[in-house]
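All protein chains of the complex are present and in place, except for one that has been dropped.
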Amino acid sequence: MRQITVIGSGSEVSKSVWDMAEELGRRIAKRRAVLICGGKGGVMEAVCKGAKQEGGLTVGILPGTVDEANNYVDIKIVTEMGDARNAINVKSGDAVIVVCGGAGTLSEIGMALKARKKIVALVKSGGVATMLSNAVIDGQNVVPASSVDEALRHVFE
Amino acid sequence: MRQITVIGSGSEVSKSVWDMAEELGRRIAKRRAVLICGGKGGVMEAVCKGAKQEGGLTVGILPGTVDEANNYVDIKIVTEMGDARNAINVKSGDAVIVVCGGAGTLSEIGMALKARKKIVALVKSGGVATMLSNAVIDGQNVVPASSVDEALRHVFE
Amino acid sequence: MRQITVIGSGSEVSKSVWDMAEELGRRIAKRRAVLICGGKGGVMEAVCKGAKQEGGLTVGILPGTVDEANNYVDIKIVTEMGDARNAINVKSGDAVIVVCGGAGTLSEIGMALKARKKIVALVKSGGVATMLSNAVIDGQNVVPASSVDEALRHVFE
Partner (left out) sequence: MRQITVIGSGSEVSKSVWDMAEELGRRIAKRRAVLICGGKGGVMEAVCKGAKQEGGLTVGILPGTVDEANNYVDIKIVTEMGDARNAINVKSGDAVIVVCGGAGTLSEIGMALKARKKIVALVKSGGVATMLSNAVIDGQNVVPASSVDEALRHVFE
């Protein structure tokens, strides 16, 4: 099974970002890929919810205990290692998609580039996805995508 | 979904230990629980193989890269953090079952007790499962089970 | 500089165990070795206090935040990764000495054996130091020492 990691804001997001993330989750599930994420709220919750709407399988790599998981996480990986678990999120995906996001997401973009993962940012989602989209670091770039459709084409094709 | 962690030797094991672990995997899958393990060889491979024979879902928390996974791991969690990932193995299970095992397994028994998880050891499997079965540490004991059947009763009932 | 790791109970210990740990700290400092430990209370506090009495240098690998450090820790390594930091404790020492200890210490003994570190247990200190002293796991043994003096001879000679 392919494993796709989605990273992004853990706090409350706007309706348009939520809808984008939910749509992304549905599309990942339709492709029969496993969704890997941080398992918490915000973008993580939206993408998990979308995946479950299409019968997908969701994995949450939790920074703390099992209670942190949103309601749409199937497999709960309990790390209790805080932000250090961000490395596991990105290493466990065959590719990484960024939706909005702040400081934690920034750390994951850095780790994804370090691990030489394909990484795609939804440029209209705001936050670090917009700020870093098209950035070239260590000779590798964050691929900008203007829609969920385009992001998936970059990841699956 | 319930998540059951199985820990034990990563190196080659005797036929009787392999059979015990494979049977354990089948029985966990029949109970519709998700199998969590270290994802490598030996006991981990046997228990994953058993689970897949019954259509179960298997998760491997890998110490290194994705290539280390045995052929029966569905979800590959790539930590690249060596033995420090042992903490994640035991924290991600609702309960822990020990089959044989050496130094790495010993560290997981310690962490399971520290996390106050229910932990059951197959006393006939040898290694630290036999050595520590019935041990009482910090007021908590490693529950001895003389068969796969008994181990599952301790975990599920 | 040599780095010696001391592991043991984080909770309150008896006066005799405290004195043993404090003496151990003094002796490590006199040998000009750096003391590595978990940085918290109990045995960790006693061994750090002893080391500082002789002008030694102490390092605490903390499971949580900086506030957890006892008063005798010079260098505070903040992991915020809970028990997963136990792996770092034992890997950072050229050798490991065990004083008393419960479940957390048990996990460190397992990791020290896995990392093939020389590991010495003060057999009179109780807890897992007594329980595991002389245990042979994966062909390697926990070396029993009946005094601080003997433990240091095993480690430095």
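By letter and in written order, the chains are A, B and C; residue numbering begins at 1 in each of them.
Note that in this section contacts are C-beta pairs under 8 Å (C-beta built on N, C-alpha and C of every residue); 3 or more make two chains touch, one makes a residue touch a chain.
In this text the structure is predicted, and so the values were computed from the model without any measurement.
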Taking the whole complex into account, name the chains on display that the unshown chain touches.
-> A, B, C
If the missing chain were put back, which residues of chain C would it touch?
-> 1, 3, 34, 57, 59, 61, 74-81, 87-88, 91-92
Omitted-chain footprint on chain A covers residues 81-88, 102-111, 113-115, 127-128, 131, 135, 137-138, 140
Which chain B residues would touch the chain omitted from the figure, given the whole complex?
-> 79-84
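Keep this in mind: only the chains that are shown with their structure count from here on.
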Expressed as a multiple of 5 degrees between 0 and 180, the CA superposition of chain A onto chain B rotates by 180
Could you state the distance in Å from the CA-based centre of chain B to that of chain C?
-> 28
Among all residues of chain B, those touching at least two other chains are 81, 87-88
